[in-house]
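Heads up, one of the protein chains got dropped from this complex, but the rest are sitting where they should.
Naming follows writing order (A, B, C, D and E), and every chain is counted from residue 1.
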Amino acid sequence: FILQYMSGFGNEHVSEDPRCPGALPEGQNNPQVCPYGLYAEQLSGSAFTCPRPTNKRSWLYRILPSVCHKPFKPFEEGHLTHNWDEVEPDPNQLRWKPFEIPKASQKKMDFVSGLHTLCGAGEPRGRNGLAVHVFVCNASMLDRCLYNSDGDFLIVPQQGKLLFTTEFGKMLVEPNEICVIQQGMRFSVEVFGETRGYILEVYGAHFELPDLGPIGANGLANPRDFLVPVAWYEDRQVAGGYTVISKYQGKLFAAQQDFSPFNVVAWHGNYTPYKYHLEKFMVINSVAFDHADPSIFTVLTAKSTRPGVALADFVIFPPRWGVANNTFRPPYYHR
Amino acid sequence: FILQYMSGFGNEHVSEDPRCPGALPEGQNNPQVCPYGLYAEQLSGSAFTCPRPTNKRSWLYRILPSVCHKPFKPFEEGHLTHNWDEVEPDPNQLRWKPFEIPKASQKKMDFVSGLHTLCGAGEPRGRNGLAVHVFVCNASMLDRCLYNSDGDFLIVPQQGKLLFTTEFGKMLVEPNEICVIQQGMRFSVEVFGETRGYILEVYGAHFELPDLGPIGANGLANPRDFLVPVAWYEDRQVAGGYTVISKYQGKLFAAQQDFSPFNVVAWHGNYTPYKYHLEKFMVINSVAFDHADPSIFTVLTAKSTRPGVALADFVIFPPRWGVANNTFRPPYYHR
Amino acid sequence: FILQYMSGFGNEHVSEDPRCPGALPEGQNNPQVCPYGLYAEQLSGSAFTCPRPTNKRSWLYRILPSVCHKPFKPFEEGHLTHNWDEVEPDPNQLRWKPFEIPKASQKKMDFVSGLHTLCGAGEPRGRNGLAVHVFVCNASMLDRCLYNSDGDFLIVPQQGKLLFTTEFGKMLVEPNEICVIQQGMRFSVEVFGETRGYILEVYGAHFELPDLGPIGANGLANPRDFLVPVAWYEDRQVAGGYTVISKYQGKLFAAQQDFSPFNVVAWHGNYTPYKYHLEKFMVINSVAFDHADPSIFTVLTAKSTRPGVALADFVIFPPRWGVANNTFRPPYYHR
Amino acid sequence: FILQYMSGFGNEHVSEDPRCPGALPEGQNNPQVCPYGLYAEQLSGSAFTCPRPTNKRSWLYRILPSVCHKPFKPFEEGHLTHNWDEVEPDPNQLRWKPFEIPKASQKKMDFVSGLHTLCGAGEPRGRNGLAVHVFVCNASMLDRCLYNSDGDFLIVPQQGKLLFTTEFGKMLVEPNEICVIQQGMRFSVEVFGETRGYILEVYGAHFELPDLGPIGANGLANPRDFLVPVAWYEDRQVAGGYTVISKYQGKLFAAQQDFSPFNVVAWHGNYTPYKYHLEKFMVINSVAFDHADPSIFTVLTAKSTRPGVALADFVIFPPRWGVANNTFRPPYYHR
Amino acid sequence: FILQYMSGFGNEHVSEDPRCPGALPEGQNNPQVCPYGLYAEQLSGSAFTCPRPTNKRSWLYRILPSVCHKPFKPFEEGHLTHNWDEVEPDPNQLRWKPFEIPKASQKKMDFVSGLHTLCGAGEPRGRNGLAVHVFVCNASMLDRCLYNSDGDFLIVPQQGKLLFTTEFGKMLVEPNEICVIQQGMRFSVEVFGETRGYILEVYGAHFELPDLGPIGANGLANPRDFLVPVAWYEDRQVAGGYTVISKYQGKLFAAQQDFSPFNVVAWHGNYTPYKYHLEKFMVINSVAFDHADPSIFTVLTAKSTRPGVALADFVIFPPRWGVANNTFRPPYYHR
Partner (left out) sequence: FILQYMSGFGNEHVSEDPRCPGALPEGQNNPQVCPYGLYAEQLSGSAFTCPRPTNKRSWLYRILPSVCHKPFKPFEEGHLTHNWDEVEPDPNQLRWKPFEIPKASQKKMDFVSGLHTLCGAGEPRGRNGLAVHVFVCNASMLDRCLYNSDGDFLIVPQQGKLLFTTEFGKMLVEPNEICVIQQGMRFSVEVFGETRGYILEVYGAHFELPDLGPIGANGLANPRDFLVPVAWYEDRQVAGGYTVISKYQGKLFAAQQDFSPFNVVAWHGNYTPYKYHLEKFMVINSVAFDHADPSIFTVLTAKSTRPGVALADFVIFPPRWGVANNTFRPPYYHR
């Protein structure tokens, strides 16, 4: 089983699981009867009325509608919060020590139970803000999936590989890669040992490629290098119950259903999970003298409504040539 | 007594109570002595510096200035709140059961005492957010009026007629009509039996007609069909005291004065209450295949500062022809 | 030989001719040595500095660079002009009579020699304006290709099929389909009999899908239904000379080279020719009463710099249900 | 016969000739049969797709459709041009000498035959530019009307009154008043002696009230003081023929019909002619020291697409108090 | 010792302490070795990626980097808060009584210990909001400085002079002057007796000069009249320890270092403290009739992201001529 991907940031992708050719309706979204008797479902990633460049949605053709589940109930796992007043503010610069991963032999911990919130600002209800979480885990998620009702997850694995099964297909993410799973997309995480990483969550805006200004039409993260999974489904009854977990207003809730939610046979649209390998970042920098500001290493940005001001940027410090003449070697002091 | 209205959404209207012809000053707003010795007062509905399309204000010519009242004191009636953390979040879809209206014989309840907040987000101090309230009442407001210092009320009567007396004149609103009474406008409500309805409140933005894009210059709610009251005043001393109630930062406050606040003899401006009959909505929809998103039924929208993203939309599902070919009859599943 | 297409309006597409797997460089655009010794060439469709939604360019990997040709010389064929003062203005409504197609037995005429300008406004040098042309032809273009240095061609076949060979691959366009070939893209046209159609040319802006406003995330021309050719090349020496024709400032020029310009083995980018079948247009219209303005049938729009004002719109009148109650049957009179 | 007006710049007005009450259809624009058997006609003043603040159109309900006329033919009267290269440029400051008005006894001249172009820039076909004309006349227009297909006329009478009959009603304009008659609106001019004035014509933009910035919600020309005619019609057959004159691409054309075009019984909309009395201008200026730039006397502005840059401004120097301390009395020297 | 200033709001200033000529590197910001062995440090006043008009930063060349201090610890002085729910809301109009200044003989109080928060809205973490503080003091700050990590201070002295020493130089501010010290700039305050004043703090936006609209290119506060200090440094060891105080998330924190932070020998940039004398305000107002809205007296504005809506305006009522005819003398009543 080899994982395949389609390329292109923000493309209008189309994908069918090859086991069901023709599963995607032709020329319309809502036929009276879909091929194979599937259910058509739209997953919206933006207000319906957004202009084209920010209008995001996908159409999923699935075996059973996603609404077929029992009511959600509060769910006590992990250590998530969005109450930023819990801890007193501290103006000192902080570095986080490496978070310890429990041994699987001592305590099984999966991606959900291993979530910890580090810090944040704003709140999901007001559709403005961000949070930083870590995850530590040693076990795969078993008959359960997560989705985020509050915002988008940008996931940065630090140790160990993550195999994501999503409603859009499967995606393997290794250290030095990142992936983004957006609001409302169900996913389950398989791991292969002790695994750790960071999550940057944003509320109210999606990640975009930054406008490049004078850099021109190519450079930094090129849109071609973003990879999107291909349709994959399982038609699986789960007698013991499948648990759908929702992060909603900063808290977890769980609902039971008796089938796998990864039953999407075909889909099309521009609202999908995606991944990116950081080695493909085309680094731009000073080639005569002086340093550039670190914004020059921006991979993805979630814009605020003030021009030029981001809600959050994801920035890397990639390997590169340093060739500035007569320039202080470390970057400048900065406040 | 027949109620009259002027038409035109957002027009610069002019109106005089016919009992006082010439009450409106000609060619200026602030004459040294106004006709009939009235007091000129500007009611601002936006920052002074807003560009024309969002700049809102009206000039009221009244018998006594509206500032002539005793200090405001906290006022314990109704069940309003804007503390959204009072109730735990719940990700399940909710439908509200019909709210029970008390019998007038058991307990007199007017529009103010019968207010209940259902839910909301954001807060009025930050000028960003919304709330949903219900009102249930069986009695008219007697020698008291309300105004909202926090935002605008879009009022949807569900059962029973509402006769609004406002500083701008009188307005009768029946089920299948809606009305909007904006920040700072005083009004009193007469009812004619058991009465119930919804209120959508927005902070920091006024309702607008949506831009129509390809729909063109006509369609959905046409601006011509919005009706505005004509000037009406009473010059009435209220020996026992008239109570002016203010909703301020989500709470009620009351001040006493000894005259009716509905003493505006003439006014002009583009900041007024208005009503609309939902039957006049020109419905647009798919006429070949597939469903359109429900945004196509938007009557009024309160814009956020993100293009295409509303703070709140008021959307209806009007009677219409459904003629799409080869299309699933109920609208699509949607998340 | 079956023609294949990729779908998605404005996508970042990638394509390799299957005869040369791996022809597309991985992870960069300009390797020191490209696979198969190809030449990398960027074709820009916008200023380098445009923001993402309007930034257009593609990378072509070809056997010989496109600059390998002799100088351009004036070329007298067809009947193109952009001197709008040649004909006196006429305020009457005009309908064009069908243009006669010469018999192939009498006079061979290909796509270039059969071009006639009907009307226009503005001029290509100022990057603002449009022109309408017709083409009538009865023969395929032989060892010659055309490209437009002035703007984009939206081509509407009226009679006869057109097989386009472009630098991006092959595209068959039949009546009831349209295609767009943008500034700088070389193409050659094969026909299969008497052929006629219209061309809408725009200078200074590309065609876009209109923003939909309240119509929502789906409707009118859906982005998924636009088709883009897949890479196809020929490595062909042309002893007798291959003629590259350029439309430049409204006139034709020709240059000779000794190989086919359709030597692009692989390409990627978001600046490509594309086609669309008009049957896939999801028609939206009035479903209660009254007519909507014809802008509701807009397929593609080329925007001016005034919000809501197009340089040119391409609008169709598709088959649809007409269900408005109590409404005058033909559309309204309109000035 | 007393002329009446409605007030409010850019309002959605409604008007019926009182001889035909109920002529305006209720709740829709296009009934199957209009009241009194009238014809519904939309007159568009902007692209259908403009956003609300710039979307302009009116609905006219008339006895016969306006398209019932014979073809237009070139028409040689007046001295209009838009060929700005006819005269050599001259960088010196110019003042125009008063234009002589011929005596009616010598030569009858009406508003159309007395038109002379002074200067201009840009051109109507490109929807960008302006022209300045004068008119001198001594006779009323008899059984003929004019409309401008190129842009809007802002008319400034200098000597003599002008009585305009338009499709929207009648409007009397005297010196110290101005009026605006926009693209496509038919009008006829009655004069009462020797009459002269200026016309500022703009192509591609309508006049607007300027945004006021810190001046606030009131001041300069107040929207309330703009007056719009009320509906008036004549149902008049013209045996000898009625001449409709069109200014099209800077030239005049004429078409014959056998009835008066002023047959609009009722109308509604926000695209209308209007007038304004310059005495109502609320003058703002320096009240401590120094002079303000003359832009502070702007009555109406036609915006270009560069923020803050007008296509044309109409500016007056009204009577006002000059109270600046320690300031050079005439305004500053300026280049 | 005479204080000197440079002029020009938002200029790219350059300044060297005259004791160290050539301290500013030529042609670059980050030489390998700075003149005099200074340390280059960038102080950012905006996101790196802001467009030019809002991009703010300065380069400081100093004896020791500003990061050389011990960790920050909570610091209990003054009476600052940003918890706006501490006090119940009150819809009545409030005037603050004059705040009493303690006698120096009874209790020494400097600028920091004499800070009191009056009111506010929003919060610094969300980069949106404002606060109003008062300061009362009778002693100079001794071996301690303050900087605001939350936003900008606009300081209005009411009684007594303030001598500011800042990283950019010295600035004397007297009653009838105002000064602005922006986020992150260290300053110390010397006073000369009992001193009192107001502070307007804004989070998330800097103060700007308002766009003037029709007022034109000159008027209100002219950019030329804003004064910026010139570079001044002290190379002073502080054996007993120098205390750097930071206002962070509405609370104070303090860190110790053993040298004066005012060790900046030269600097350049457009992010600086500045002052303005209110007498230089060029007052504009009505010169015919009626009053203008008070926005016409705006000195500085901090913009929100809604066009025309300010986060906070600083407005004055300067001496001026009142010359309106036939107008009520006090300004209009206003709600």
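Rule of thumb we're sticking to: a contact is a pair of C-beta atoms (placed from the backbone, for glycine too) under 8 Å apart; a residue touches a chain by one contact, two chains touch by 3 or more.
Treat the numbers as computed from the prediction; the structure is a model and nothing was measured.
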item: Touching partners, among the displayed chains, of the absent chain; value: A, C, D, E
item: Candidate in contact with the missing chain, chosen from E:T81, E:N218 or E:Q256; value: E:N218
item: Selected from E:H116, E:K161, E:K280 or E:H334 as touching the chain missing from the view; value: E:K280
item: Sites on chain A contacted by the missing partner chain, in the whole complex; value: 210-220, 281-290, 292-296, 298, 318-323
item: Where the unshown chain meets chain C, residue by residue; value: 28-34, 39-44, 46-51, 54-55, 65-67, 71-72, 74, 125-126, 149, 184, 204-205, 246, 248-249, 251, 253, 305
item: Footprint left on chain D by the chain that the document does not show; value: 84, 88-92, 121-122, 128-129, 210, 289-291, 293-295, 298, 305-310, 326-329, 332-335
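In the analysis below, only the chains that are shown with their structure count from here on.
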item: Shared chain contacts [chain C and chain E, defined touch]; value: A, B, D
item: Chain whose average C-alpha position is farthest from chain A's own; value: D
item: Label of the chain whose CA centroid is most distant from the centroid of chain E; value: C
item: Rounded Å distance between chain A and chain B, as computed from the means of their C-alpha atoms; value: 41
item: Distance between chain centroids, defined by C-alpha means - chain B, chain D (Å); value: 37
item: Chain D: positions in contact with at least two other chains; value: 28-29, 42, 44, 46, 48-51, 55, 211-214, 216-218, 282
